[in-house]
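Below, a portion of the complex is reproduced, with chain positions unchanged.
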Amino acid sequence: MPSNPQNILQVQNLSKSFLGVKALDNIQFDLRKGEVHALMGENGAGKSTFMKILMGLLKPDSGEIIFEGEILKSNSVHENLRKGISMIHQEILVVPELTVAQNIFLGRETNYRSWLNDKAINQKAQEILDLIGVKINAQTKIKNLSIAEKQMVEISKAISNNAKVIIMDEPTSALTDNEVTMLLKIIKDLKAKGVAIIYISHKMDEIYEITDRITVLRDGQYIATKNTNELDKNALIALMVGREINDLFPVNNSKKGERIFSVENLSTKGKFENINFEIKAGEVLGIAGLMGAGRTEIARAIFGLDKYDSGEIILKGNKVEIKSPEDAIRNGIGYVSEDRKALGFIPALSIKDNISLSSLANFSKAWFVNSSHEHEAATQLSKDLKIKSTSINQKVMTLSGGNQQKVVIGKVLLTSPTLVILDEPTRGIDIGAKFEIYKLINQLTDKGIAVIMISSELPEILGMSDRIMVLSKGKQTALLSKHEATQEKIMQYAVN
Amino acid sequence: MLNRLRQYGIFVVFIIICLILSFISPQFLTVSNWTIIITQASINALLAFGVTFVIITGGIDLSLGSMVAVTGVTAAMLAHPDTFPVALPIFAGLLAGLLMGVFNGFIITKSKIAPFIVTLGTMTIGRGLALILSKGRPISNLSDSFNFIGGGEVLGIPFPIIVLIIIFTICSITLKKTLLGRYIYAVGGNEQAARASGINVNQVKMAVYSISGLLAGLAGVLLTSRITTGQPNAGAGFELDAIAAAVIGGTSTSGGTGTMTGTLVGVLLIGVINNGLDLLNVTSYYQQVVMGIIIIGAVVLDSWNQKKD
Amino acid sequence: ENSGDKKIKVGVTLLSMQNEFIVNISDEMNKKAEELGVELISVDAEHQPLKQIEQVESFIAQKVDVIIMNPCEVEASSPAVTKALAAKIPIINVNSATSTKPTAFVGSNDVESARIAMKYIAEKLGGKGNVVMIHGFMGQAAQIQREQGAKEILKEYPDLKLIAHQTGEWDRAKSMDLMQNWIQSYGSKINAVFAQNDEMGLGALKALQDAGLKDKVIVVSIDAIADALQAVKKGTLDATVFQNAKQQGAGAIETAVKIAKGQPYEKELMIPFQLVTKENVGQFLK
C-alpha cells in the first residue's frame, strides 16, 4: 500500500498475539493530519493493545508503522515521544510520590536545563492546568488526588508535549460531564492546530460530537473505517457488536419493598456533611455530582473502607457498626469501586479466584475450598456476565479493561448482597456490555436488592435511577424523584 | 504436558543439574546419597516452606535463622535426660517459634512497618536471646528420645525426611486448597483489593508470620536433635538460604505468586549443589563462586524458559 | 603512680562472645577482676577487626587504664595496638597475637595446637593413611594458623595424605553435613579426621557414628570444650587439644593490674597446649 502524503501515520498488517491468542490480526489503519479518528470496538477488541504498540510500549509480532513517511523501526517510547506521539493511557499511569508538575514533565525535564528546576516546571505545569481549566495545584503529590484528578493530570501531560499525534485511550472514563466538556473543547482546539488525535471511548455522544472518522475493530480484526457523519449510531453498534442493539436502557418494573437501608447525618470532616437518605428493597438510588463532590467518599465510608466521624447507618431497622469491608459484606453490603485497578481485583489471580474471593467461605467446608462448587458458580457467572476470556482460569491482569470490570461486579454479586453500591459501574464498558450491566441491575432489583449507583454519566443516572441524590462539595443539595429529574436540574444542583 | 513442564521451568533445570552430576560423580545417584541430600535439606525446607507463605503475602522474614537458634536452645534446655518427657522440649521449641512469629506478625500488622525492618530487628533480638538463654555455651547432654527426632529412622527412612514429607503435604494443601491459602495469594497480589473484598488482611499476615515462626521452631528442634546440642549461634544465615530456595522455586518477592512444589524444588536444587560440590571435592573458595553462579544461572534459565511464551 | 583507692579500669575487647572458648576466657577475666577489685568494660568485636579497632578507639577516648584485646586478626587488629600505644595506654593481647607488638602477651600459639593434633593422628596411623581436614571460617586467623600447623606435620609424613579439606565454618551442623558427603565419596578410605575446632569435630564424629564408621576413623579436634571432653572420656572422640582458658583469662587480668600499678610483669606469658586423650581426660574434667 503506498503511503498517502496526507497521512501522518499509517499502519499496515499489524499483528500481535498473547500466549497464542490473537489480540490483533492484520490491522490496517491510517491517520490524517488534523483529524480526530475514533477507534471503536467492544471490550477486548484490541484497541488498547493496538495503541500500546503504536506508542512503543508493546512490540508487534509483525506489521509496519509509518510515521510521517518513515517506518518506525526502533519503536521505543522515548523515540516516539520525541517524534511527537503522545498517549493518554487507559489505566492511569502516574507516579504517586511525585508532584503533579513532576509527573506532567516526567521524561521531558531536560527542556528545563540539565539540573532539575522544579520552579520552572511548577510554573509551566500550573499554566497548563489553568489553561485546561482544572483546579489542581501543580505542587501537590499525585497520591493525594482523586482518580478523576489523576486523569486530568494525564491529559495535561499528553497535551503539553506539543505532539503531532495524541492517542487518547478512554480519557473520559473517569471524568464527570464538566471535565468532559472541557476536554472536548481542548480536542477541538488541538485539531484546529493540525494535531491528529486517535480517540477511544465507549461514550457514543462524544464520538459523534468530535470525531471525523471511525475505525472499528472486532475480536482483533479490522472491520471498517467510515466517515463519522456517514455512519449512524445503530450501524456503528452493529459493526462493533456484530448484531443490533436498540434500547439503551432496559425497562425496569421491579417491585419496591420495605425500606432496608438508611443513612442518618453521616459526616466526615472535609469530605461530606450530614448525608441523609434511605433506600427500599428493589430500588435504584442514583448519586450525581461533579468530580470531587464526595460521592466516592460516602460509598467508602458506608462500606467500611474509611472511618466516618459521626452519623448512623441503619440496615433493616438495626443500627450497624461497619468498621471494615468484612463487616460490610457480612451485613450484606457490596461495593464495586470506581478504581478497579487499586481496589477491584487481584491481577495475578484467575477470573474464578477473583469472582469467588468475597464469598469464598460459602464455598468452603471447614477450612477447605470446595473447588467444584466454586468452579460451577464462577463459570455460570462468567457466562451470565459475558466475560470474554479463554477460560475462567485466565489471569485477570490479561483481560481487557471492560472485562475486568465485569469480574469485579461478578465478585460482588456472588456475595448475595441486600445492598449494592456501584461506583461508576460502566466505566470503560462497551455499549453492548453496558446494556448487559443495566439488565443486571434490573435483575438485582427484581430480586429485591437495593442498588446505589454513583455515576458521572447523567443519561445513565436518569435512565436507571428511581430516585436521584445530588451532591455538591460534600453537601447533599437535592433528592429528586425519577419524574422531577432532568439533566439541567441535576447540573444546577451539582454546581450549587 | 509440555506446557506444565515449562511452567515448572526450574524443575527442568534441576533435572539437568542432577543428570550432569550423575555423569561426573558415580556416587551421586545412589539411594544412600539421596537419603543424605534430603535429610540435609530438611531443615532448610521447613524454613523455606514457612517463608514461602510470607513471601507470597508480599512480606519477608529475616528472623528465621535466629528463631532456629532460640527455639533450639529452648528445646535443649528442657531435653536433659530423665527430667521431662520428650514431648516437652518439642512443645517448648515450637511454642517459642510460634511466639516469635506472633511477635513479628503483631508488630507488622499494628505498625505498618516494612517486614524487612521488623524481622531484621527480631533477627538481632533473637540472636541475643539465644545467647542469653544459653549463656553463650552450647547445651548438650540431651536425652536419647529427643535425639531420635533428628537422628532416628522409621522403616529405614530418616525421621527428618518423614517430617519433611508431612510438612510439605500440609503446607501444599494449605496453600492450594484452603481459604487461608487463597487469601494469602490475594493479600500478596493486591492488598487493598483484598481488604475491599472483605478479607481480614491483618489476620492473614498474622497467620503467615506465625506459621513461619512455628516451622522455624520445628526446624530448630530438628537441628538441635540432629547435632545433639542446642547451639546459640546455630542458624546464622539460614534465612537467606530459605528465601533463596523459595525465590528459585518461582515465588516472587513482590508477592502474589509461588507454590510449595516450586519451593521444594528450590530447596533440593540448593541441597544437590551443596552435595555435588562436596562429592567432587571442589575447593571451598570455588564452591561459593559456583554456588552463586548456579543460583543466578538457574533462575535466568527459568525466566528465559518462561518467556518463550 | 596509680593510687590504690581509685579502681583500675580495664577495657576488654573479645573476638566473639558466641565462641564457647572465648566465653570461658571472659568468665575467668570477670572472676579475677572481681577478686582484684578491677572495673571491667567488656565488649564483643563479633569477629570484625574494624569493630575491634573502633572499640579500642573508644576505650582510648574513655581513658581506661589498660586495654586487653583478644585479637580478631593478626594484621587487621594491629592498628588497635598502634593506636593504644600512641595514646600511651598499655595494651595486652590475650589468646592470640597481632603483628604489632603490644605491651604484653598472654596466650598461646595456635599453630602449635594444630601441630599437636596432627602429630597425634600421624602417630596413631603409624605415619601412613588418608586424612581429611575441616577448616574453620576461611580467612580467619585461627583457621589460617591451624591450617599452617597441620600442614607442617603433614609435610613430615609423606605417606600421610590429605585427601580432602573443606570449610565447616566452625559449625557442628555444617561439618556434619560435610562429613556425610565425604563418607559418600570416600567411604572407608578415610582414616582420620582433623577438625579445626571441637564443634566441627563433634559434628564429624556424629556423621561417622551414624554411618557406623567411627571404629575405623580417628577424629581429633581442638579447644577441649566440655562436650569434647565428655566425648573423649566416652572414647568416641580420640583426642582434643586443651587450651587453658582459665590461665589465659586470669593471667591477662593479673598482668593488667601489674602494669597499672607499675609493678614488674612478664612481657610474654606463654600458656602451653596439652593433648587430651582418654588416658588423661580425667584431669581436665571438673
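We just call them A, B and C in the order they show up, numbering each chain from 1.
Just so we're on the same page, contacts are C-beta pairs under 8 Å (C-beta built on N, C-alpha and C of every residue); 3 or more make two chains touch, one makes a residue touch a chain.
Since this is a predicted model, take the numbers as computed values, not measurements.
Only one copy of each distinct protein chain is displayed here, while the full complex in this structure file has the stoichiometry A x1, B x2, C x1.
Here, only the chains that are shown with their structure count from here on.
The most distant chain from subunit C is A, comparing centres defined as mean Cα coordinates. Taking the mean of all protein C-alpha atoms as the reference point, the chain centroid lying nearest to it belongs to B. Subunit A and subunit B have Cα centroids separated by 44 Å. Separating the centre of subunit A from that of subunit C, both taken as means of CA atoms, is a distance of 71 Å. Subunit C has its Cα centroid 33 Å from the Cα centroid of subunit B. On the side of subunit B, the complex with subunit C involves touching residues 25, 27, 30, 32-33, 36, 39-40, 43, 131, 135-138, 140-141, 151, 223, 226-229, 231-234, 274-275, 278-279, 281, 283-285, 287. By the touch rule above, subunit C contacts subunit B in their complex via residues 17-18, 20, 23, 135, 138, 164, 166-167, 171-173, 176-178, 180-182, 184-185, 199, 202-203, 206, 210, 225-227, 230. Residues of subunit A touching subunit B in their complex: 19-20, 303, 305, 324-326, 328-330, 335, 337, 342-349, 353, 357-358, 360-361, 364, 367-369, 371, 411, 415.
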